[in-house]
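What you see is the complex with one protein chain gone and the rest in place.
Moving on to chain A:
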Amino acid sequence: MHARVRKYGAELQRCRLDAVPVDLGDYHPLKPITVTDSRSRRGGRKGSTSSSSSSSSSVAPDPLSSMLEGTDPLSLFAAASASETPTLSHSSSSVELGRKRRENEEEVGADFEPWSAKRGEILARFTTTEKLSINLFMGSDKNKASSPSSAVSEKVRTRLEELDDLEEGSQRELLNLSQQDYVNRIEELNQSLKEAWSSDQKVKALKIVIQCSKLLSDTSVIQFYPSKFVLITDILDTFGRLVYERIWSMCSDPRPIPDSFSVEDVNDTAKETCLNWFFKIASIRELIPRLYVEAAILKCNRFLNKTGIQETLPRLTAMIRGIGDPLVAVYARAYLCRVGMEVAPHLKDSLNKNFFDLLASFRQIHGDTVQNQLVIQRVEIPVYLTLYSPAIHWILQCVAYRAPDVLLTEMMERCKKLGNNALLLNSVMWAFRPEFVAARATDFIGMIKDCDEAGFPKHLLFGSLGRSLACADPPESERLPILNEAWKVITKVRSPQDYINCAEIWVEFTCRHFTKREVNTVLADIIKHMTPDRAFEDAYPQLQSVMKKILTYFHNFSVLFSMEKFLPFLDMFQKDSVRVEVCKSIMEVFIKHQQEPTRDPVILNALLHVCKTMHDSVNALTVEDEKRSLALLINGFIRMVSFGRDFEQQLSFCVEARATFCNLEPVIIQLIHTVNQLAMETRRVMGGSHSRKTAAFVRACAAYSFITIPSLTSIFSRLHLYLLSGQVALANQCLSQADAFLKAAVSVLPEVPRTISVEGKQRSSEAFLLDFINSFLSTLLVVPDHPEQGVLYLVRGLLNMVQDYTWEDNSDAKVRVYISALPLLAAMSQESYLYTIPKVDSNETLYGGDPKFVAEISRLCETLIGQVLDHLKTLGREEGVRRQGSLAFSLFSTLLAHGDLRNNKLNQLAVNLWNLSHKNGHCDTRTSVRTLEHIKQQAQQPELSHLSDMLLRLSLQSRA
């Protein structure tokens, strides 16, 4: 085959599109769509169309926005509301405003933390290992006096336990329940309540609810009481909802009434039913069930009259005074506040009244009855007091919600007046607005100090204060004294668990307002407390949170690592999984926030240590995803390391890193890329011509890559890196290195397996291999022949490998490689090459178009074409005519593009191939037609005029 002579420059000129001057405002797909500021647009909207069209010229003509005259619907609305509000406030009367405010008050905003958020926390916190009991008595009150007192024999009792139904008169006493059993039982009751309701057994439903709320008067196993409250009030909520919905649906006939219905919309039947419920509940004998059940259906008062809720709430509030046990009472208050907030959040008075009643009966907590009970149950006072926290928190949260500062101050004063008010103080700090607490932080510290040490633990108080201060800032001048005072107490906490719980909270405050010096001191203190007896082992979550907070506030890693105690603190994470977790979080922050590449030895050392920790956690059992994420983090680090012009330092860093991260392949790959980049950077700095020193350096880089690549297991990574490194070496005039890389790539080829796993699936490697070979071939154009080897030995070597490779049966891959080698050979036989590498002599200069070289190429081409034709013949014999056609066509195209068709033999071959590809009618007519058109066009050029003769001999199948 003879390659046709190409004049690349002229061809390029011909192919080039006419240059069109691009004006800046023109459309470009990558140009971001400008969202114009809606406010500036407002004038335009109102004004004439001309103003809006003039403004749209500054916007990218995005089809959507152009339809809307440059404003998308969302910003249009925004603009509308922005333009309306000021005018409204201008004209609207005070009535209008008042109405708005009232509406606001009647709704509880998103800033009110709902009960559902507290539920889980309480259930998780108040647990017990002691045995619980449920006593359900489903009978009527008349028999009650006799049955509990009479000694039911054990046998009878168990028999009754077996009765799973809740029939009239049955009594169930379930003893020795574990906490989980208890929870399950309550859930069962919840279910049977729903069942009873849906099967229209309303009385039974009411009985279940009464019995459940009766359980709330039982304070045995007192540690569990808060959780019990949560479980049982769930049932009450269910019941309240059922009753409300039932009555609501009764008035929905014929059509549903609006949510904001008034009493007039309610029909008499519904009213009577509702009234009946209230009468029934009013006759419940016992105080606690009567209170809870009435509170549960508080909302139903809406059906009866306008002021029902308003009158009921204070009455129920007063009713709670009758509950002697302070814990039971406080939870009843919490429930009432909860229902009140849901149903009528604007009725603040009864919330406040609840709180004041709570204060008034506060001394009950220290009364004899309670103390005796605690002795019997062997519960200590501090533990007992914490049982109150969720309820008091909740009440105060309701009271403090959008309350004016004056009220809060008054509440605080009232708390102050009570002796031993730590419990209240704690809740005040929890529930009041952080800003309020922060502004008076110094006062609070004073009050905390005054508290009685024996009762509520002080570290909890400081914990609560710290929580507020983490969200709101105290006055600037008070910050340091606050920290000092707080830490003075915290550091004295003996139990490591209590200590760390409190310290963790205060780290946030410290990080927020102070410098590394203070944080360092805090860390030192934490280390001092948590090291003895390896206390840190039980406190990993808290320590992790400390780390997280520090990382949130310190993004400057040179500051961070210059903290003396930071690394010792890191050393406390000794459990591998946690340690890696922490290291990962450090790296994540680093990658996210480090803007500039760094060479700071402190950072590098520390992060290398951190990354090494991550790397060392990898073992045979590590899952692929984990490895990937670790590698990603380490790569992020490596990319951020730069020694500027100190290339040698950079290389030695890479050497060190390679030794450190040898188990993570993606990291190794990254390192090779880094080194290659380094070599190219060196070349750039030297302006393309290396000095003796830099030449030695780039060779060192090549050597680095060369010895690193074989350690990779992924064959395609290896191939691509060999090729890439070869290209880099070539670009840096390291010819023998480039040769070695490419030779290595060729020698690796036979190892390529026929299938590789891609994302966990086995896929044929053929397509990948073909891709690689094609890109390899295109590189070979510029690789000069080795002086000691024969002509084109790399090409030959590659083709030999291709020939010997065990391709898939029935695959044309080998032949396709041959066909794609032809353009390379054609390109090689040109006088001047399509591309060259500066300062590297390619074969064009080496051989200078020597006829022997050209002849050698022709011979090679003939061999290849011969191989292809043989293959085409075998295909003709088999069932492969379709493949035969497509291969023939691609060989034809190659010949057309690269062969010299003035040669008769070649011309004839091309025509035959055309006919062969059309013989069996498997070719795409459209492609054929376009090919013919292309030839026609080509033929118009003077040096390709011979094509027009050939054109006559090519026929389309459809014409034939």
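One rule holds in what follows: contacts are C-beta pairs under 8 Å (C-beta built on N, C-alpha and C of every residue); 3 or more make two chains touch, one makes a residue touch a chain; residues count from 1.
We adopt the following convention: contacts and distances are computed from a predicted model.
Student: Absent chain per UniProt: "Vacuolar protein sorting-associated protein 26C", "Armadillo repeat-containing protein 4", "Pyruvate dehydrogenase E1 component subunit alpha" or "Cell cycle control protein"?
Tutor: "Vacuolar protein sorting-associated protein 26C"
Student: Of A:243, A:296, A:323 or A:412, which one is in contact with the hidden chain?
Tutor: A:323
Student: Just name the one of A:11, A:130, A:286 or A:808 that touches the chain not displayed here.
Tutor: Per the contact definition at the top, the residue touching the missing chain is A:286.
Student: From the list A:360, A:376 or A:407, which touches the chain that is not on show?
Tutor: A:360
Student: For the chain left off this view, which of A:192, A:217 or A:867 is in contact with it?
Tutor: In the full complex, the listed residue that touches the missing chain is A:217.
Student: Mind pulling the chain A residues that touch the left-out chain?
Tutor: On the chain A side, contact with the omitted chain comes from 217, 279, 282-283, 285-288, 290, 315, 318-319, 321-325, 328, 357, 360-361, 363-364, 367-369.
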